[in-house]
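Up next is chain A:
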Amino acid sequence: MMKRLLLIALLVLALSSTVIAQQTYNEAPALAEKVAAGELPPVEERLPPEPLVIEPVEQVGEYGGTWRMLDQNNELGFTLMTTGVEGFLKWNRDASGFRPNVLESWEWNDDATEVTVHFREGIRWSDGEPLTVDDYLFWWNDMVLDETVPLDPASGTVVGGELMTLEKIDDYTLKFTFAAPNPLFLEAHSRGPWNSSQSLVPEHYMRQFHPRYNSEVTDTTELMNRYNTSTRLHYPDMPTIGPWMVTNYVPDQLATFTRNPYYWKVDTEGNQLPYIDNIQVEIASGPVPEQVALKAIAGELDMQVRDVALQDVPLILENAEAGNYRVIMWDRGDFAWPWLMLMYDLADDGLEDLMYTQEFRQALSVAINRDRINEVTALGLATPRQFSMLPQAEEFQSPEGQALYEEWANSYIEYDPEQAASLLDSIGVVDTDGDGFRERPDGTPLELVVTTFPDNPKVDQTLELLQQDWQAVGIKTALNLMTWDEYTTANQAGEVQIFAWPSAAGWGLLSAPTVWAPIEGVQWSMAGMNIGQYYQTGGAEGVPPREGSMLERLQEAYSRAVSATTAEERNAALLAAYRIHIDEGPITIGTIGQHPSPVVVRNNFRNVPETGLVASWDLGYPGTADPEQFFFDQE
Partner candidate 1 sequence: MTNMLLQIKDLRTHFFTESGVVRAVDGVSFDIAPGKTLGVVGESGCGKSVTGYSILQLINPPGRIVGGQILFEREKNGRKEVVDLLKYGARSEDIRQIRGNEIAMIFQEPMTSLDPLFTVGDQLAEAILVHQKVSKRSALDRATELLDKVRLPQARELLNKYPHQLSGGMRQRVMIAMALSGQPKLLIADEPTTALDVTTEGQILDLMQSLQEEFGMAMLFITHDLGVIAEMAEEVVVMYLGRVVEKTDVRTLFDAPKHPYTRALLESIPKVGHKHDGPLQTIEGMVPSPFNIPQGCPFHPRCARFMPGICDEAVPAETPLERSHTVRCYLYSEQAEGDRYGNPA
Partner candidate 2 sequence: MTRYIVRRLLQFIPSMILIAFVGFVIMELPPGDYVSNYIRAQALAGNQDMVAQEAALRQQFGLDQPFLIRFANWTINLIRGDFGISLATRMPVSEIIGSKLGATVAVSLCVFILSWAIGIALGVYSATHQYSKTDNFLTTISFIGLGLPDFLIALAFLVLAWQLTGQVLTGLQSPEFIGKPFSIPLLLDFLKHLWIPVTAVVVTGMAWVMRVMRGNLLNELGKNYVTALRAKGVPERTVIWKHAFRNALHPLIGALSQTLAFLVNGFVITSVVLDLPTIQVTYLDATQAQDLFLAGTILTLIGFLVLLGTLVSDLLLAWLDPRIRFS
């Protein structure tokens, strides 16, 4: 009885405390003043009935302060990653999975072809207008489907060659229907500052720029400028659902932001977020990392996530005390920088044969002195590793997943020029004419050309070392630079032998799966665009991988993984696919990866998590780390 009473009492207490929490919210002093002056409705009316509660990383914060940071150019990409990552879902802070965000809940049908999603009720744009499914439908109907608007359907919205269909159930409920199973749609549609973060546009505002709704508008330039992520932040009048909104933008110099009074998230004590009042973004031109370094050591940055050069870490760390900041080592989350993409559809058949020869690939891999690359290009702080997905990915979280990861990441990376030589000898790649370089098995000269994009000094340095390494085992190696267009054309023509893709990242099925299986005809498809194109078009275009080859099996394995409707099934399929990379590996070659990514954080700038993955913008850091709960400890 006593027990029961106690339980009831506790229950009542708990209930009443939630009720109280729901009814009274705190807000920033500046907003309270505006409320008092009648310029803003009270905080309870601005927040949704059930605001999203954000658990602070360290502690409940306090209001105030201006966050100073630097962005690399007028596209304000870094800034958008801070203020504009508000999609349907959001990555967990450690990127282990997704959590609800704009969507409060959703239901899939059994074969993963239909999903009904429920928008969080009461979210308001920063001008006070409510966010409804109509805002999303505006994007779909009036932008994507409108022929006059130069916008193609986003990835994931076309399945089996057919566009998804949308059905509005009510203001907050929407039903997606796909032609084939699309179980990862919501996750895939919630990556980074694009996808649903970009698609959720304020209809009431956007209409004035749409020719269909405003006869004075003749073209879609203005509309697109407000839609595109690279220009969106240039418009202070454009409403947002992010924690901060633009107040001023001076090209090449500065962008300033202030808190969104209608932001729809609170902390565990009912304080409306964000804590920080303003963001001040200086726009750099010229060599950004230099300015970051200089501003950092002078203590003029409160938190800087990107463009902190690894080489500057000693300098920045040595001045940390004087500058009153600390350096948190986040992870770039790259699997290779650079990544050596071997191409398997080559105009040069002899070379294609060699590429398909596992010993040749193994020789190339073990001939690379990865430690030296690490020392010279990354202060020894990166990890020498084979091409493999990141350890944080969901499929690696099981014991067998971890074991597989270890095996994969460490396969064929031991620097062993002698082994490389004997491997090459074993397949008949030997120096027959005595010029110091090996010939192909048929006796014709062998010269590998490694191509990359210009202006990435780290890649250039790496390739120069790589060239020395490969020449040392007798493989004549040339380096080549190509622009994007040249690369695309050459790749399709089978004229790129090995491409050194700069910093590469991928995430199982969610982010760029084509890096581990040739399934898309895109520039970053492993094995070559044509082979990916073949899979993507169901064999209509492109070039098939050789029959029975590991590439073909990778494509099959990918097919199994995407059609899996449960996580267990999917993870198992992924691990099976990765196994091919080990057994037949390396299929595509990694160098060094998982570079630490220094984050400069002012000492009193709190609630910054210890981990983050910044290389792929798909992961949306620091937006994923919930910058709205960052705060200045005023002491």
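Note that in this section a contact is a pair of C-beta atoms (placed from the backbone, for glycine too) under 8 Å apart; a residue touches a chain by one contact, two chains touch by 3 or more; residues count from 1.
Regarding selection, all candidates are chains of the complex that A comes from, given by their letters.
Just so we're clear, the structure is a prediction, and the values are computed from it rather than from any experiment.
Every option in 1 or 2 belongs to this complex, yet chain A touches just one of them, candidate 2. Interface residues of chain A, counted against candidate 2 in their complex, comprise 68, 73-75, 77, 150-152, 154-155, 192, 194-195, 220-221, 224-225, 229-231, 234, 248, 250-254, 280, 282, 284-287, 291, 294-295, 297-300, 322, 453, 483-486, 502-503, 505, 511-512, 522-524, 616-618.
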